[in-house]
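Handing you a structure now.
As you look at this complex, bear in mind that one protein chain is not there, while each of the others sits in place.
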Amino acid sequence: MVSGYGLKIKMKRNSSTKKEQQFWAFTFLFFPLMLLAIFVFIPILFSLGISFFNWELMASQQNFLGVNNYIEIFGDKIFYKAMLNTVLYTIGVVPIQTMLALFLAFVMNQKIRGRVFFRTAFYIPAVTSSVVTSIIFVAIYSKEGLLNSILGNFGFAANDWLTNPHTALISIMMLNIWTTSGYFMVSFLAGLQNIPNSLYEAAKLEGASRRQQFWHITVPMVRPVTYFVVVMSLIGCFQVFDQVFVMSDGGPNNATTTMAYYVYQNAFRYFRLGYGAATAIVLAGIIMIVTVIQKKYFPPNPY
Amino acid sequence: MVKSTLKYLILAFSLALIASCIRDKENTIRFSSWQSSPSEKRLTDSLLHCFSKKYPEYNVKFELIPGNYSEKIQLMLGTHSAPQVFYIKDFVAPSYLRYDVLQPLNEYIDKDTSFDIDDFYPQFLDAFTKNGIIYGIPKDFGCFVLFYNTDMFKAAGINDPPKDWAELEEFSRKLTKDANSDGKIDQYGIVVEPSIDKLMPFVFQNMGSFQDKDGNLTLNTPEFLEALEYYYGLYKKNIATIPTDVSMNNTEEVFGRKRAAMVISGGWFVPQLKDQYTDVNYKVAFLPKGKQMATIAFTVSYSSPKENLLKEESWKLLSYLTGKEGMKVWTSTGIAMPTRKSIAAQLDYINHPEYKYFMGSVDFAKVFQVEYNERWYSITQSAMQAIFYEEADIPQKLKQMEDDMKSLRIKK
Partner (left out) sequence: MATIEIKNLQKTYPNNHYAIKGIDVSIQEGEFVVLVGPSGCGKSTLLRMIAGLEDISGGDLFFNEKLMNSVHPKDRNIAMVFQNYALYPHMTVYDNMAFGLKLKKMLKAEIYQRVTDAAETLGLTEYLDRLPKEMSGGQRQRVAIGRAIVRKPDVFLFDEPLSNLDAKLRVQMRTEIKTLHRKLKNTMVYVTHDQIEAMAMGDKIVILKDGVVHQTDSPINLFRHPKNKFVAGFIGSPAMNFVSGEIVKEEGLYFVAQGMKFSIPPPLQVSMERYLGKRVDMGFRPEYVYDKGLEKERRLSTDVEIEILVVENVGSESYNHFRLNGMDTIYSYRSSSSNAHIPGEKLTVGIDLERLHFFDVETEESIL
């Protein structure tokens, strides 16, 4: 049977190899595509659809509103607060996170003692659940928590970081910077290791100090990675939700209400799925515009 | 060989899909609630057990919803997969009543001669009634009372709890102490919260309200303003604290950990005190009087979804749980107060040293419900936070709240 079957395959090989390849290609692609379609593409289209309705989950029928949801969004002052918070958040987090990640990667790339330990230590927050880190930091940020006792040693008055409207957003920003720098540090490490050593040697011969080497060689050469990190960071910042949900519920007084949290509030707390969907579409649109602008004016340009 | 392996794969996959779709037996009644404490769970289990003994032909399956209860129920109602019987809190009942998703219970009540709907205290039943149609039966109630630490009172030379606003402020001042003279206050007279729920008792006591009987907002009124200024004043005068100031999560914890001498809380605190804060010697009292006695009552109903294949069976369970027998089992532990006058009389809580303050409050307890979209709660929370954390101008905030909420009015 084996030999006969082998003969059958041999005879088939030439004519149907291409068809066979295509068959297997589609088979393997089918399942992930189906998953993506069910859980990503179709929901996105559905969201777009319901954003034109006053879609309430428990209502017996849904009213068509046209673009009224969108008009209402742009008239809601909390929407603007959320946008402002998100922009501030992004402007604060992205540059600091990127620079910190690059700096950490640069240090981790040198041959210093215990660097494997430090690399792991920096990376652990990135793989810890954001809910867990948020809960830990609620305790750290509290009025009688760790941060205040450390600062107290330097003579700073205790502050309730999360309920003070001036410090609440910044506190969440700091948490996020700490968490995701480690993740991006790994990306930068990979990029750094792609820089040929001879470039540094040539610069060394020409008299460049370590700092000059960093700015004239390292930074330009990791540009594709920087682009990636900034884009991912931007997108992540625009979508920040977990920490707000766990730590501050958007408060105090909407000081930490971000766009993603605003979507959640309207859709699931106020039972207005249509309005929430419209907000989500607006958020997606903003992210897309920002990414396009970045690609145009700060392209990755690998060398 | 390749093709046949694929065939087997597809077959296996399909079988798995079908298997996952098989639901429970057709006539299983699904019952959901949240859970405040382990003792409550035990009570629920024993109650269901009693039901099963009395009606062995019915299958009841208890599905606990541990978190985000309201959102989950809403989702299930919207996707036609809601349990047959579930809890609804009075606070959010308007939202559910706004939509036509709950089963009207009047015909079942009328048919069931032993149910005795008039046995219920009217204000609790009204919370779940709209236009004369009853959508849920209140299973129990709680209300805000004053808890006070008798040791701290004795140390300050106070014998009785405060009976009005003036005494509340005076006692709070006496009870606020810096015990070890380190410049930081260790004990506060009372612990409050920048939250509309804790404020409303004072508003009602001051003859104010949240909305009038036509549904218009009455926030920007002298009565409301006065109550808010009094309430906030306690914090401003540093004789009241808020949980975040002492790094805690809620007012009960502050009282339980002995950082405050008084706290406004409800019946749910009692088991907690007995289990967790065993070294706190406390007593319960009516809330102090303003211009009148008032407090907020909380009640929870059992309701059924309108889309229900097991309507008769659901009513059987529902009526048992809120029937005279079921309610007696449920409230005899004191976990909450009975909403039936007859059971209240039977258990004689009005003469119980602790429970009399809960039962006694029935006369002046109001159920706090708001006919505005849920966003009203966020708006009031923001305003309260602004007042407490940012010392915002109170009259201005009240006017702002009214302006912001006007558009959220739920149409009848």
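The chains carry the letters A and B, assigned in the order they are written, with residues numbered from 1 in each.
The rule is short, and it goes like this: a residue touches a chain if its C-beta (ideal position, glycine included) is under 8 Å from a C-beta of that chain, and two chains touch if they have at least 3 such contacts.
What you see is a predicted model; the values in this text were computed from it and never measured.
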Touch list for the missing chain, restricted to displayed chains, reads A
By the document's definition of touch, the residue of A:158, A:199, A:235 or A:290 touching the omitted chain is A:199
Per the whole complex, from A:221, A:247, A:260 or A:273 the residue touching the absent chain is A:221
Note that subunit A touches the chain not displayed via residues 196, 198-199, 201-208, 212, 216-217, 220-221, 223, 303
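We adopt the following convention: only the chains that are shown with their structure count from here on.
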Expressed in whole Å, how far the mean CA point of subunit A lies from that of subunit B is 38
Per the touch rule, the subunit B residues reaching subunit A in their complex are 1, 6, 71, 74-75, 77-79, 95-96, 99-101, 244-247, 373-375, 378, 381-383, 385-386, 389-390
Within the complex, subunit B is touched by subunit A residues 5, 27, 56-60, 139, 142-145, 160, 162-165, 250-254, 265-266, 268-272
